[in-house]
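Take a look at the structure set out below.
Every protein chain but one is kept in place in this view of the complex.
Presenting subunit A:
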């Protein structure tokens, strides 16, 4: 860039300065825009007294209305730029929230391409003294004064200015001491935006080890850097940082493990998880990660097999109940449900068999039964449901037992539209009399209601219940005979 040419005319007619090409008619506009930006950023430095920004905006009067802002811009577009009518002037962008076009500084538009608004002090772009000398000879304030303004702010003032979104070069904070004072000031000011900005600067100008070491005793700043690295996706630096910081140590492995969420391909994901197993997790987490890996591994095998079975069309269950979704990346319980649905009878040796899953992942009885029940009920395989709860004692007598309350069993069966005959068998097993009566009444298991009232010797309820059953039905007869029996006994 031939910035050395300070001649204004040259500048305006040169197109080399353009950061990107506008259409011809936009040419002037783009320059204007650039200059305006430069003007505004310069003004931050030159004119310290621009707090009217806030004053104007929030004083309570309806400022910023369209007409008001047009008037404002029109009045400020007076002098410097010949041939620019006010509409174009209006079009020029200022980065400030409210109009603060500064008419008298437009010569500083020469800074185009060099000054960027609100930068936080990057060496190549900071507003250096040289730049001022060479390109802005007509600035209102003398150079010496300018220097005062640009570089003699205390760390605190620097932070305050940054907080207001003003241009501030951090380059002069070169000693470690200065950098840390600046960081501490930012933290003391409670503005996360500035803290992060200072950290970006420190990250660029300090050796990693030094930065990390200093952050270890600056937890608030540390949190900001960790979050910043997470957001920008600088995974490697993040892991390095977590590695050095003892307080963050537990987060390290998890932050690595977290990456799997971003891996779409299942094979790659599986490989990645395999890699995670070796990481020094806590004993508890490590078994969860191991399980995660094993689960995905199983799912990949099952998925491949079943997709094949389904497309071949030989398996009845897949023909009758086509799979709605792939089993990949599903939770364990969903996988178990799937396996109870499609592979219930398979031998334990098969990866897809429910018993195999139960053993491999040490699924508790309760969870297993709930899941198997739901799956078999969905298929209306009532014998399987029956078998699930039937236990034989050593004399060969069978008994119904469940690790969950039978009211839950009833609920699941009912949700799967089990017929009354099946339902009532389990309603009968509900221990709590009141719950049993409620469920029986709700699901019209007349026999259970009647028997319960009989056992309670509740004639009144029994008589009342007669109206709930059909006239002349077996149930009505049963009620009548019980009522008669009760009478006879008394």
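Heads up, the rule we're going with is that contacts are C-beta pairs under 8 Å (C-beta built on N, C-alpha and C of every residue); 3 or more make two chains touch, one makes a residue touch a chain; residues count from 1.
In this section, contacts and distances are computed from a predicted model.
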Answering from "Vacuolar protein sorting-associated protein 33B", "Aminotransferase ACS10", "Replication factor-a protein" or "serine--tRNA ligase": the UniProt protein name of the missing subunit is "Vacuolar protein sorting-associated protein 33B"
Answer key for A:265, A:284, A:316 or A:455 versus the chain not shown reads A:284
Filtering A:206, A:223 or A:277 for touch with the omitted chain leaves A:223
Only one of A:176, A:350 or A:363 touches the unshown chain, namely A:363
By the document's definition of touch, the residue of A:174, A:208, A:258 or A:359 touching the omitted chain is A:258
Had the left-out chain been drawn, it would touch subunit A at residues 19-23, 26, 30, 33, 37, 51, 54-55, 57-60, 62-66, 69-70, 87, 90-99, 113, 116-120, 122, 160, 162-163, 165, 184, 187, 189-197, 200, 216-220, 223-224, 226-228, 230-233, 246-247, 250-251, 254, 257-258, 260-262, 284-285, 288-289, 291-292, 295, 329-334, 361, 363-364, 366-367, 370, 404, 408
